[in-house]
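Structure below; questions to follow.
Of the protein chains in this complex, all but one are displayed in their positions.
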Amino acid sequence: MSNIKPIADLSYRNYDGPLKKPGSRWWVIAKNGIRIALKKMALWGLMFVSAWYYLVMLVVLFFVQQITSSNPAGAQAMKAFMERLVWPDQFLHGFSYAQLPMLIIALMLGAGSIANDNRANAMLVYLSKPCDKREYLFGKWIGIALPILVIMVVPTIIFYAYGALTFREYGFLKDAWLLPKMLVIIPIAAIFHASIVVGISSMFNQARNASATYAGIYFITNFFTLLMGGIWASSRGETPFPVKHLFYASIDGVLIGACKAIIGTKGSAPFGIQSQGGMSQVPAPAVVPILGVALLISVVFVLIAWRKIRAVEVIG
Amino acid sequence: MTAVGFVSYAGELSGMPPAEALRRAHEVLEYCGLGEARYRNVETYSTGMKQRIKLAQALVHGPKLLLLDEPTNGLDPRGREEMLDLVRSVSHGRGVNVIVSSHLLPDIERVCDRVIVVIKGKLRTAGTIKDLKKLAGQPADVELREPNVAFANMLMEKGLTVTPPKGNIYRVQSELPPEELLRVVQRTALESGAQVRGFETAVRTLEEVFLEALTA
Amino acid sequence: MIQIENASRWFGQVIGVNDVTHTIEPGVTALLGMNGAGKSTLLRLITGQIQPTTGSIKVFGNEPFANPEVYKRMGYCPEIDQFYEHKTGRQFVNYLARLAGMSAAEAKSRTDEVLHEVGMADRADKKLAGYSKGMRQRIKLAQAILHDPDIILLDEPLNGLDPVGRREFMSYLHTLAERGKTILVSSHILFEVEQMTKSIMLLHRGRLLAAGDVSLIREYIDKYPHRVRIETPQPREVAAKLIQLPYVLKVEFDEWRGGIELQTRELNQFFAFLPTLTTEENFTITGFSSPDNNLESIFHYLIE
Partner (left out) sequence: MSIAPFVFTSTLQDMLRPKRFAIWVIVAIAMVVLGQVFLRFTPTSTSTTAYSTLSELIVFRILALAAAIFATGVVSQEVEQKTIVYLLTRPVPRPVLILARTLAASVTVSIVGILAAVGTALGTRASFGDLFLRDCSALILGAFAYCALFVLVSLLINKSMVINLIFAFGYEAAVPKMPGDIYKVSINSYLMSIASHPKIAPVTSDAAPVATPAAVNTIQPGAAWLAMIGLVVLCSMFNAQWFDRNEYVPREDGD
């Protein structure tokens, strides 16, 4: 018994424990990115803000129900209101009003993702580990796409469940494919946001500049949509060719257009307010081209990120 | 990101399971002398501590080969000493082979056993530092309290070759064994009124080895 | 000539420099200290980038803060590694030469001259972004000696240079010092500082802990008596002899490398006595040296 030395040797000892093969590093990177983001309180606030349309609709529908059940006269008004409600449009509005908060969330998650690594030239740390560029980029990308996907899906499912349970007789379930369609467009939106942010983040070495640029692009293209909307509204009759398509030529325009196309609705004023014309009724673009544009933009930005990520800065 | 977070993240990136990575992160931070600052945010670290955490994240997954690029860059004297001791303690007798690249040759002498000199992409000299520093003919370096010309001349009269002094250090060449040579040197010093403050077998500094390799 | 009288400087609550008084003479002076001891602050005070909170600093007799007169005769090599990345090395140095008041032609010739001196004559036409650390350092050194200043302040001048570059620049500094220039070098690499100069200024937590000639300073460190190491195959016998000497305080045996190490305050007396051991009493001693007679140990003793 006595040959065990009473005092341990705390000097450096080697680690010979298990080492996983490369291929699982992207989840490590993604998990780390999400953990850092979740620490920011603003993110939680934005999550609720992004679902504000659904929340408001829930409150509106709840009160409409209360009023009608209390006095029969109200029932008449409620039936009229319910008839007017086009359910797919509620999801369209829920989805489109979520895009701006989504953009901000994407920036919070991803603006610094590669930019900070560029500044701290942490690329040396990553790529000197058994983790190659593919995993690095995919890890960073998932770190943005996954949270956005979850933040958008949860309110949609809650609203769908509430609608399906209480408003079946008002034709909520008329379009049986409504939920599956939403479950198609939401991942596309997540891919779209994540790819752009990853691409832009890799072009800078400061999160601040990356966010400023992306915000700049967003507002400039948005201004463009505003202009087109204005022109479309003022020339009520026929819609000159470019306007119908250029209307969707902004960051959230592409997504809103894709959502309209997938759900297959012309769109209507929010909250079931009666109004004809106006921007919300610009006809939906064709499905394939708008999705093609969305995916093309995503691929382009991911390629930008791929080219920009280099362990050693080779200067000509 | 805290130090522990960063090092365990680096561990996971190397393939370690999360639990192992965290345990090992604490251990490695302790070795690198960052034990008490392990929960602090890495951005608040001083340059010295940043150099040490770089070493920590390189060691976390128990590498067999460690590549260090200018490990003592930007460190103050005490920081450099600690870093050099750290590198020595990690490598000698621990099965970790270390390659250090640095412009500070005395640092290299302190840490490394072997040296490779690469000039313009080609390998010029290689070998253990002990051999490279050996000087043919075992000359001795005699350090006087202050330079003394008489002392040098007297030595030469006694058949010893003396190179011109660098500061107050004279290099004396002879076939005598060191203790005999010392006696001769000290007797000459007494005669010439000089005071000998140091007597060592002369060695080439690594810098001389480098410069020689350059001109070869 | 630089006179510093009771100069101190705070950044909010952080103490940069605290009541430093010293006059820096022509020749090479080394500014030493740990990270955060106040070296950069002192350099910024002397180069007039900041003003002292108390006390005063005089360079050539007048206030350096935002004072073009002083800058005409002062060169400064900062520690930063930032440049105008889009310019080439030659353009950068030429730009600063023109700013120093030189005419276009004068600036061009002086730039070529200086680039040659720092060994960058043939490589100065690439964009600064693509320079190695050593090349950037040489460009910084070039702009510091551009207008042949009488005072040159260098913050970590050899940072990133290869051994040959270091050797060349140290000898270059030596020639400048001989031409009567006042050179202040802030550096962490003590064995290089030792080869450059004997006179140092040691800052510690903002205070000037020691200033002057290194060997003189060594005398005053009485907490750590001088050490002498003796290589001998008869350690015990030699030790027995040495213990008799009144001024020998302590003798240690080095198990690992053999030989003995002793401590004494009277180096002169000891070294006067030592020859008797080898010549008269026939002890075999193969060598002896004083291991702590270098700047590193002095720095270590003072900072503890």
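For clarity, chains are labelled A, B and C in written order, and residue numbers in each chain start from 1.
Keep this in mind: a residue touches a chain if its C-beta (ideal position, glycine included) is under 8 Å from a C-beta of that chain, and two chains touch if they have at least 3 such contacts.
Here the structure is a predicted model, which is why all the values come from computation and not from measurement.
For the chain left out of this panel, the touching residue among C:7, C:32, C:57 or C:96 is C:96.
Listed for chain C, the residues touching the missing chain in the whole complex are 11, 14, 16, 35-41, 44, 47-51, 66, 68-69, 71-72, 74, 76, 78, 80, 82-84, 86, 95-96, 98-101, 143, 147.
Please note the rule applied: only the chains that are shown with their structure count from here on.
With each centre defined as the average position of its C-alpha atoms, the distance from chain A to chain C rounds to 58 Å. Between the CA-based centres of chain B and chain C the separation comes to 20 Å, rounded to the whole angstrom.
Residue positions of chain C with contacts to 2 or more other chains are absent. Counting partners per residue, chain B has no residue that reaches two or more other chains. By the touch criterion stated above, chain B contacts chain C in their complex at residues 46-48, 73-80, 103-106, 140, 143, 145, 178-179, 182-183, 186-187, 189-190, 195-201, 207, 210-211, 214.
Residues 10-22, 24-25, 28-29, 32, 36, 125-126, 129-131 of chain A touch chain B in their complex. Residues 1, 9-10, 12-17, 20, 24, 27, 30-31, 57, 59-62, 89-90, 94-96 of chain B touch chain A in their complex.
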